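Of the protein chains in this complex, all but one are displayed in their positions.
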Amino acid sequence: MLITLQIVSALVTAGILFMQAAGLTLIFGVSRVLNLAHGSLFMLALFMSYAVSMQVISGPAGFWIALLVVPLAMAAIGVVVEVLLFRRIYQASILVQVLLTIGIIYVVGDLVRLGWGLTSKSVPTPDLFGAPIQLMGIFIPAYYAFVLAVSAAVAALLWFIVQKTTWGLLIRAAAQDRTMSSALGVNPSLLFTSVFGLSMWLVGVAAVLYAPIGGASPGSDVESMIEAFAVVVIGGLGSIWGAIAAALMIGFIKAFGILVLPQYAMSFVFVLMAVILVIRPRGLFGAAE
Amino acid sequence: MNGVELQRQKYAGMRTSLERLSLPFVVAVLLVLPAFSGTALLLQVTSVLIFVLFACSLNLLVGTAGMVSMGHAAFFAIGGYTAGICARDMGMSFPVAVALGVLASTAAALLVGSLSTRLSHAYFIMLTLAFGQLIHALIWKWRALTGGDDGFVGLQPPPPLQSVEAYYWFTLAACLLCVVILWRITVSPFGVTLAAVRDNPSRASAIGINVYRFRLAAFVMSGAFSGIAGILQAFFSRGMFPDAANFSTSANALVAILLGGSQYFFGPIVGGMIFVIARNLIAEVTPYWPLILGLMICLIAVYRPDGLLRLVRGKAPGVGHD
Partner (left out) sequence: MTEAILSVSALSHKFGRRTVIDDISLKVEKGEFRAIIGPNGAGKTTFFNLLTGALACRHGEITFRNSRISNLSAHERCRLGVGRTFQISNVFPNATVAQNIQIPLLARERRNWQLLSRACRMLRDEAEELAGMVGLSASMNKVASALPYGDRRRLELAIALAWRPALLLLDEPACGVSLQERPALMNLVRSIVRDRGMTAILVEHDMDIVFSMADRISVLHRGQLIAEDAPERILKNKEVQDVYLGGRHDG
């Protein structure tokens, strides 16, 4: 009973973590820039979904409008940030890339403080999912089932984009060899911008789905950045399938670690990370150099 | 100054006419400062000195070895907490507490470094950040030892160092000594080899240099000096808070390095002073200083990536291209 519930919550964590980390890994894959501000943008999306569903439209429709609007707004932010800032530092040294993203962390963190203060905000579960549903003889929150369905759909959509579309072909080509995409006759900056947009859209979806579970809190930027890093370190930087596998592992470790040592559930993730690094330094699905 | 001569400094360490003139001047000002200034300014300068030492320690790794660590705040904090716990709770004498603090930072840097220095730049950044935050979380949660988020308070330096002026002299001496040692390391065979590893690791290993060991050694040394800065901080502020280990502490030092220019030995010194002054000035005008600071960092990263010292010296060579 408890075990089944923990399995469901592990899958929910994994689904949200995957959407969040897939964006990080996609951006790194094509541009070789490690976006340290990824967690900050996730936090911004959390507060935006709080704002849309609680402040702008307070009603049952709020959540659904947030699910539509917030990811699109995040994608737009991603495009603007890429064009204004990231585009200028692809050739720069790694220190400069790191500092630009640190600058963004400061700016976003302070904007959130400016807009919503320093207290955590909770977002209620949408009315539609008020009653638990019965699954294999046990009751689970209906909202969890919804999150699972959406994350599975997003993963499938991502698979379709990367494997079956021309856009995905370019993403894969750029991930293997940055000069190749320009050899294919594509405007590389258009590719980078669109991948940034897609990544931020994914972050937006993850945030809207997470808000009713974990709320929006001002410290979630660093926390979610570290979790996304754990996913890509374990799964292999640049690998989407690695991200799925690692998100699942982390989801289960956190869900069951909480039963053993509630205070230190995240430490188990670090232990896993250290073990993976020792036995497979490039992660489970990382390419060898 | 021509570009050729400038680039040479990167390996030989740098000491141009500007430093030859300005260094004695800065040291002279620091030496006569207590005679003229009040307590408030002396406290300010002490904290700037500690911050500058931390930034210089980090720049051994970032500038000379080309590795951008995001987790050095952890070694800063471990040094401070360990020395503090030894002195306050275990009744050890000041020198023993300091030695154990440095030892703890060094050991922690050895552990984190052996897991993270073998890998590429992106992994290195993520891992140093992740392990740094892990240590931050441990400090936060291990209340019995560290006091958790209430902070570790009530720490006293030994009686001769308890006055503001005495602690200022102590900090100045310690920082000068450490900075001189860091400078000597930069121009030593070790430092030159480290720069070679940074610029061309595959060539370095083909001429018999164990690239991994040099990177690890740089990481550990940098961690040890960060620990010294942390110890100075702990006794200066009469305690330690978990925020010292937070990634923002590392980020501030990186910003200072970028401001001054990582390729100049004096980069983090100039950058560190500018950073603290700018932060205090902005904080006086508006409560939203992180916003202004963040925007400034973005602009500098995009438009002045070689640091402000470049303005007085011309172009510096780029670093850390992968």
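Letters are used for the chains, namely A and B, taken in the order the chains are written, and counting of residues starts over at 1 for each.
We take it that contacts are C-beta pairs under 8 Å (C-beta built on N, C-alpha and C of every residue); 3 or more make two chains touch, one makes a residue touch a chain.
Being a predicted model, the structure only gives us computed values, none of them experimental.
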| item | value |
| --- | --- |
| Contact set of the excluded chain (shown chains only) | B |
| Options B:Gly191, B:Gly230 or B:Gly294, residue touching the unrepresented chain | B:Gly191 |
| Option touching the unshown chain, where B:Leu43, B:Ile209, B:Ile274 or B:Leu295 are the choices | B:Ile209 |
| Absent-chain interface as seen on subunit B, which is shown | 4, 7-8, 10-12, 181, 184-185, 187-193, 195-196, 199-200, 202-211, 217, 317 |
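One rule holds for everything that comes next: only the chains that are shown with their structure count from here on.
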| item | value |
| --- | --- |
| Contacting residues of subunit B [partner subunit A, same complex] | 62, 66, 68, 70, 115-116, 118-123, 125-127, 129-131, 133-134, 137, 141, 246-247, 251, 254-255, 257-258, 262, 288, 290-291, 293-298, 300-302, 305, 318-322 |
| Of subunit A, residues touching subunit B in the complex | 28, 32, 34, 36, 85, 88-89, 92-100, 102-111, 113-114, 222, 225-226, 229-230, 232-233, 237, 263-264, 266-267, 270, 273-274, 277-278, 281-282, 289 |
